[in-house]
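With one protein chain removed, the remaining protein chains of the complex are shown where they sit.
Just so it is clear, A and B label the chains in written order, and each chain counts residues from 1 on its own.
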Amino acid sequence: MAVARHGREGGRHVETTFVVPLWVDLVAVGVGALQGALFAGRLKERRIDLLGVALIGVVVGLGGGLLRDILLNELPVAMRTNWFLLVAVGAALLGMLLQRLFNRLNALIIALDAVTIGLFAAIGTSKALLVVGVPEIPAIFVGIVSAVGGSILRDVSLNLPIALMHVGSLYAVAAGAGTVLLVALWSFDVDIVIASIACAVVTTVIRLGSV
Amino acid sequence: MAVARHGREGGRHVETTFVVPLWVDLVAVGVGALQGALFAGRLKERRIDLLGVALIGVVVGLGGGLLRDILLNELPVAMRTNWFLLVAVGAALLGMLLQRLFNRLNALIIALDAVTIGLFAAIGTSKALLVVGVPEIPAIFVGIVSAVGGSILRDVSLNLPIALMHVGSLYAVAAGAGTVLLVALWSFDVDIVIASIACAVVTTVIRLGSV
Partner (left out) sequence: MAVARHGREGGRHVETTFVVPLWVDLVAVGVGALQGALFAGRLKERRIDLLGVALIGVVVGLGGGLLRDILLNELPVAMRTNWFLLVAVGAALLGMLLQRLFNRLNALIIALDAVTIGLFAAIGTSKALLVVGVPEIPAIFVGIVSAVGGSILRDVSLNLPIALMHVGSLYAVAAGAGTVLLVALWSFDVDIVIASIACAVVTTVIRLGSV
């Protein structure tokens, strides 16, 4: 990530050219969409058609980022270029077509999913802090919503109880620990890139440890 | 629809005075709200009261446009004048009061509903392209969300499985075909009004063909 300047002193709107590399964001979206399609494909008794599976993939892949940008009152990144929707739809269709293959690679998918949550948490919190300039606690909240938003919207779309609400889910705890760390490091003037990487790693490790 | 200038070359925010005639938008909202109230009124076992029926009407009539404008980070049109909410509430109450009459006109309602989806798809995609200046794929996505958003929010509100996710629903396919056509025509420099009408007609016809 490139950051020209912290500039926290400069009022609410911070002058900075903080940019998450597009490919990092797209990898997170793609893995999320793949996961979503695999999840929807396993619900045989729900009679979800191809379109529905693709839609769930898009919801899971893009949901966290959409909620993040709506909370931050920004035009969602998925509206700014063609890439986000193309990657989300492509990954969802891939997940649907290669369902049997991917289900054998379950351990890999779980690992990738944990990395995705870490990336979304780090991207969400650092965007909130640096691009929009919100205070610490809302920045943590935005990071957590970015990380778990896709899975919340998935469960609402499928009319399932939201997994996050029930015993055993450490998604939000993992993202919470990571984003708190990011904000703490940043407030001690650690470089935002290092703080973001620390956030992504901690979130991923906690999530993996809880599987 | 009136458009002063395409101006696609002029950066992200396009300078244009593209305006959907208010009455077109209001007809779409009114038919959507009527449909929503009729749908809610048929769910006898749910014990939905008058207020609930009116609310579902408003959700169905305005939901697509609200989601569209939230995705585009614009003040929703329903917030800009009194007309949208008045028409949505009025149409929902009408649907509720004249339920038995309208249920006999079922064929007419289905036809009007297909027209509504076509209108929302065309309005959503052309607004995304011309007013906000988003790229092609997000514009298609916004058009589809505009067309199906009301019915998605209806199902979530009523705690029903989202119809769109299940085998047999061609709502999203119809809107997808129409909006892809709109974007294709527009990128070949066809006038946006003609492209929008083509989108609305194709969406409506596919939707009618699938009933």
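One rule holds in what follows: contacts are C-beta pairs under 8 Å (C-beta built on N, C-alpha and C of every residue); 3 or more make two chains touch, one makes a residue touch a chain.
On a predicted model such as this, the values are computed, not experimentally measured, just so you know.
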| item | value |
| --- | --- |
| Selected residue (touches chain absent from view) among A:V134, A:A177, A:I192 or A:I206 | A:V134 |
| In subunit A, positions touching the absent partner | 12, 70-73, 128, 132, 134-138, 141-142, 155-156, 159-162, 164-169, 172-173 |
| Touching residues on subunit B - with respect to the absent chain | 46-49, 51-52, 55-56, 66, 69-70, 73-76, 78-82, 84-86, 156-159 |
